[in-house]
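Got a structure for you, questions after.
Note that one protein chain of the assembly has been removed; the remaining protein chains are unaltered in position.
Labels for the chains are A, B and C, by order of writing; each one numbers its residues from 1.
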Amino acid sequence: MDLKLDHYTEGDCEIVAVEGEIDVYTAPRLRELLIDLVNKGNFHLVVNMEKVEFLDSTGLGVLVGGLKRVRAHDGSLDLVCTQERILKIFRITGLTKVFGIYDSVPEAIEARRSQK
Amino acid sequence: MDLKLDHYTEGDCEIVAVEGEIDVYTAPRLRELLIDLVNKGNFHLVVNMEKVEFLDSTGLGVLVGGLKRVRAHDGSLDLVCTQERILKIFRITGLTKVFGIYDSVPEAIEARRSQK
Amino acid sequence: MATVELIISALPAHVRTARLVATAVARRIGLAGSTLDEVRLAVGEACSRAVEAHRAHCPGEPVRLELSDHAGRFEVVVADNAPGGQEALQRQVPTQVGESALPDVLAPDVGLAVIAGLADDVDFDATPSGMRVRMSWPAVPATQTSGNPA
Partner (left out) sequence: MATVELIISALPAHVRTARLVATAVARRIGLAGSTLDEVRLAVGEACSRAVEAHRAHCPGEPVRLELSDHAGRFEVVVADNAPGGQEALQRQVPTQVGESALPDVLAPDVGLAVIAGLADDVDFDATPSGMRVRMSWPAVPATQTSGNPA
């Protein structure tokens, strides 16, 4: 129900594993984590959303904010998501064109590598 | 969440297996089943409450009604229940003294047999 | 956490909505385990009683539920507009259903006895225009339980 956040390094990416609900109540914690990671020099982020049960526009706002931040350092913020109910809100808002959205963490890392 | 009812014969007892929530919304269905069983000549009932998640005084009322009914035919209505949160309401209302409450269906059947 | 108010039309199905809300708010305030079971059952009893009373006397009017967290306590108030509450309270809530006087169906007053047996603190207040059941439990400060152990 609540939000669970975890992160670990994989190659030159920092993987952020999110579990639970990202809404107006929990989004501030995700925002803090993203800011913290960027401040510590992690400019290539992959947010794994496979265990996200709920995401609203507040959560989208935090992801967009994170993207702006890493881009200021020529970085990237990609997403891993295959859940239709989560993808829907990205589609409604047109954000599927803004984020790289991948089917798995290895795919996201691989895509990042080949873009360099 | 909702109420699931099942019943089967075991020796001279009819076992009623109840699953879910017995409250003001679902209790009428349990009442109907008990009345129906008694009308069909089942006067020794064992209600298995091990999978009951919620029981309120409406549900208690249905069990008490069932007990009155079988007693009118010199029958019995015993309960199987080990869940503390369900037993609590029987204790508060003093109904632990009115119903035979057993730890398992075989124990309830055995107790019935030895009482004859 | 401040107040949540729930207003339900007098239908048995909505008693479940009321239980759901009371349990969810209580859990968020930090109540857990058997206290949460007590809240669920006591709120359910109060709402069933109110809904049944409305169905008998004023089926078109809604039942009100107020949940709040103040002075370190989680408080639930269930208020109905049906007459009969005073009489029910004067009948002296029977705490125990005797073997000898086994009723055909339990009197609705048994619900009141159950509430009295469950709530940490309870106050029944009836006038000819309705009854208010005020129940409360000690609230665990949310900070102790709201954090994620991860």
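Here are some notes:
Please note the rule applied: a residue touches a chain if its C-beta (ideal position, glycine included) is under 8 Å from a C-beta of that chain, and two chains touch if they have at least 3 such contacts.
If you're wondering where the values come from, they're calculated on a predicted model, not measured in any experiment.
When the missing chain is restored to the complex, the residue among A:35, A:64 or A:111 that touches it is A:64.
Per the touch definition above, the residue from C:11, C:89 or C:122 contacting the chain not shown is C:11. Summarising the interface, chain C meets the missing chain with residues 1-9, 11, 13-14, 16-17, 20-21, 24-25, 28, 62.
The chain not displayed touches chain A at residues 21, 23-25, 54, 56-58, 60-62, 64-65, 67-68, 71, 84-85, 88-89, 92-95, 97-98.
In the analysis below, only the chains that are shown with their structure count from here on.
Chain centres were defined as the mean of their Cα atoms; on that basis the chain farthest from chain C turns out to be A. The centroid of the Cα atoms in chain A and the matching centroid in chain B are 53 Å apart. One inter-chain figure worth recording: chain B and chain C are separated by 25 Å, centre to centre, where each centre is the mean of the chain's CA atoms.
Within chain C, no positions touching two or more other chains are listed.
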